[in-house]
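Dropping the structure in here first, questions after.
Heads up, this is only part of the complex; the chains shown haven't been moved.
Chain nomenclature is as follows: A and B, assigned in order of appearance, with residue numbering initiated at 1 for each chain independently.
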Amino acid sequence: MNIRPLGDRVVIKKLEAESTTKSGIVLTGTAKEQPQEAKVMAVGPGAVVDGKRVEMDVKVGDKILYSKYAGTDVKVAGEEYIILRQDDILAIVE
Amino acid sequence: MNIRPLGDRVVIKKLEAESTTKSGIVLTGTAKEQPQEAKVMAVGPGAVVDGKRVEMDVKVGDKILYSKYAGTDVKVAGEEYIILRQDDILAIVE
């Protein structure tokens, strides 16, 4: 991906709950109620505080939970992403 | 549990007031009016202030009281949790 976020920003891609299992069964209802999961696609260099870069806590590939109303939706090369500040990332799901 | 909160965030699980006693008697009314108790499930590494991690005051397993409207509800693997900042935790109940 060719988006390089500035400061403490992170580019994420929303994860759709897989609604079809490998065997082809379509899952509905509760299984889809996970709107806040996303995958980290790009990580900024970190904010500058008192002249020093603050190291980022997430890395590309992390699966994360984020604040529902945080960030800005952007569309680059036909793909939809969300750019938010790391502070709007709640937790890493392992 | 596989959620790793960032910064000074804490993952908690709401405690339902036990409405049934060991002997099977169903309690109602006042006994259930404790909506703000929760158990700490995961604790972040602490916020970074002036380049240093601030140690967290709660630990996994603590029973806590929290601000009713604080935090974000998340659902991971079918379980409901709340992720909030430690500052929204009012007190530890011992």
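Methods note: contacts are C-beta pairs under 8 Å (C-beta built on N, C-alpha and C of every residue); 3 or more make two chains touch, one makes a residue touch a chain.
The structure presented is a predicted model; accordingly, all values stated were derived computationally and were not measured.
Visitor: For this file, in which 2 copies are placed, how many copies does the full complex count?
Guide: Per the structure file, the complete homomer consists of 7 copies.
Definition applied: only the chains that are shown with their structure count from here on.
Visitor: Subunit A to subunit B: how many Å between their CA centres?
Guide: 24
Visitor: What does subunit B use to touch subunit A in their complex?
Guide: 2-7, 9, 11, 42, 44-45, 48, 50-51, 72, 74-76, 78, 83
Visitor: Using the touch rule from the top, collect the residues of subunit A that touch subunit B in their complex.
Guide: Counting only subunit A, the residues touching subunit B are 30, 33-34, 36, 49-50, 52, 54, 57-58, 65, 67-68, 86-87, 89-94.
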